[in-house]
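With one protein chain removed, the remaining protein chains of the complex are shown where they sit.
And then subunit A:
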Amino acid sequence: MIITMKDTETNEISNKIDELHEQRGEAALGRVLTLIIMTDETHLEDSLALANEASREHPCRVIAIVPSTRKANGEEHSRTYLDAEVRFGADAGAGEVIVLRTRGGLSHHLDTLTIPLLVPDAPIVAWWPTDAPSDPSAHLVGAMANSRITDALRSANPHRTLADLQRNWSPENIDMSWTRLTVWRAMLAALLDQPPHLPITSVKVTGPKGFLPMDLLAQWLRLRLNVPVTIEDEPDATAVTGVYLTRKDGVLSLERRPADQGEATVSVPGQQPQRTPVPTRTMQECLSEELGRLYPDEIYGEVLKALPLDSVK
């Protein structure tokens, strides 16, 4: 169900939501957080679909803020107004969705615009699905959020975005480039869990040139293992294709070639190589993982701070 509210006010939206909750016999108390999405009309539906899926695991209220594209006539051109949509039920996953289309002065007061609509006393997660501000913690909505999710890879200039994020790092920030690595990192850690526990002497990582998650992975391995890590470019790759850990008894490797095939091969010295399904992580899995953890990720902070972004460019 989608209810369109043209030229409205926040308390009207708020009343509408209360009214719908009452009508539908639902309690709004089950919502564990408010997810605020900063996007534009082009990416709105995509982002909402992801948020709705994620809300099945983390019931939340979703507020999407998009600059209005409504054609304005004559004097309306300079006027400030707010159009809204409230979505419930099948159109809103396991929570409710509020779309706010703002024009004029409102766009400079996004924090006070959303405050009356937040789930009371619950964490706030701010998410920029594509382009992010250079300092998310200074953004009005970002400043009040408990967690700020950016996605440098999907921004117009991934390297510049990550360089900005590095410069303006704050413990509550997280970039999806890091989230995309969790499965690889977990598999590598599991690989080293197994005896013999010989020291790793060098590491090679392969993938497409300048691929941010690969750079983060290489940096993580360098920081954790304290050995030289070589990054080898693989021209046609679409994601990380392999990690090779050298130790005295040979090379342990985790390979996924081609990267979108969804099957990885694990090789350990003296053992038959084993195949295992490792599908490319979906955006929805990444978003769900981020909504599941709201504490600062210190490991990511350390890796990001050590990333030599200028030389990678």
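In this section, a residue touches a chain if its C-beta (ideal position, glycine included) is under 8 Å from a C-beta of that chain, and two chains touch if they have at least 3 such contacts; residues count from 1.
Assume contacts and distances are computed from a predicted model.
Only one chain is not pictured, and the protein name UniProt records for it, out of "sulfate adenylyltransferase", "ATP-binding component of ABC superfamily", "Glucose-6-phosphate 1-dehydrogenase" or "Adenosine 5'-phosphosulfate reductase", is "Glucose-6-phosphate 1-dehydrogenase". Of A:24, A:79, A:108 or A:275, it is A:275 that touches the chain left out of the display. Within the set A:16, A:154, A:185 or A:257, the residue that contacts the chain not displayed is A:185. Within the complete assembly, A:56 is the residue of A:56, A:70, A:108 or A:167 that touches the hidden chain. Screening A:17, A:100, A:218 or A:259 for touch with the missing chain picks out A:218.
Mapped onto subunit A, contacts with the missing chain fall at residues 30, 32, 56-59, 94, 182-183, 185-190, 192-201, 209, 218-219, 221-233, 248, 262-264, 266, 268, 271-272, 274-279, 289, 293, 295, 297-299, 308, 311-312.
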